[in-house]
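For this view, one protein chain was removed and the others were kept in their places.
Showing subunit A:
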Amino acid sequence: MHLDHSHDTTTAVSADAARPDGTRRALRIGLGGPVGSGKTATVAALCRALRDTFSIAVVTNDIYTREDAEFLLRNAVLPPERIQAVETGACPHTAIRDDISANLEAVEDLEDAVGPLDLILVESGGDNLTATFSKGLVDAQVFVIDVAGGDDIPRKGGPGVTTADLLVVNKTDLAPYVGSDLGRMARDAQDQRGELPVAFTSLTSGEGVKPVADWVRARLAAWSA
């Protein structure tokens, strides 16, 4: 019997901050949220805003295509070897929460292939309001909703809205057209989340992702401190 000594000679245990060779692994941030809320657009904008300063890679979890990975490739936000798609068997929430093995492999392969990396963004395929990331996979998570999905989503709560480290309310440019009350969304979000931050974004403008990028920068500073 030898349960006490280390068996981690070739792979890091999921949440370990160090890689098997002793170097610090990349900060991993998950992005989840309902279908079409702007997760891929946020990932793309974050890559553009941060790629000159940090070494970044992306893992996508599509539901039945490689759509997200291909969007990122088409838009050349990162070189192709920095983008990996994980297949989820129709269940992104399983792949990001209940059985994270394929995602862990993807992040480790990226570190091996193009590392050292500062940041890995893991996008979940669009799912429901209960889909959150396992702590064994990511260090922090962003939940992206949009104003067009209904301004009562923050009030409805759910684990994504309530517990994500950052809540992003995207597509604020559409609020006037869909009759969404941004003030009400902000108040409801605060009721659900207390001190946890909320960012309102519109990614149609160039600088739109700034509040999210600033939050990621602060996380990166804390991670490498």
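The criterion applied here is as follows: a residue touches a chain if its C-beta (ideal position, glycine included) is under 8 Å from a C-beta of that chain, and two chains touch if they have at least 3 such contacts; residues count from 1.
Quick note on the criterion: contacts and distances are computed from a predicted model.
Asks: What name does the UniProt record list for the absent chain among "ABC transporter permease", "Carbon-monoxide dehydrogenase medium subunit", "Urease accessory protein UreF" or "Sarcosine oxidase subunit delta family protein"?
Replies: "Urease accessory protein UreF"
Asks: For the full complex, which residue in A:Ala76, A:Ala90 or A:Ala218 touches the chain that was left out?
Replies: A:Ala90
Asks: Going by the contact rule already stated, which one of A:Ile100, A:Val138, A:Ile153 or A:Met185 would touch the omitted chain in the full complex?
Replies: A:Ile100
Asks: Could you pull out which residues of subunit A are in touch with the chain that's been left out?
Replies: 1-3, 7-11, 13, 63-66, 87-91, 94-95, 98-102, 104-105
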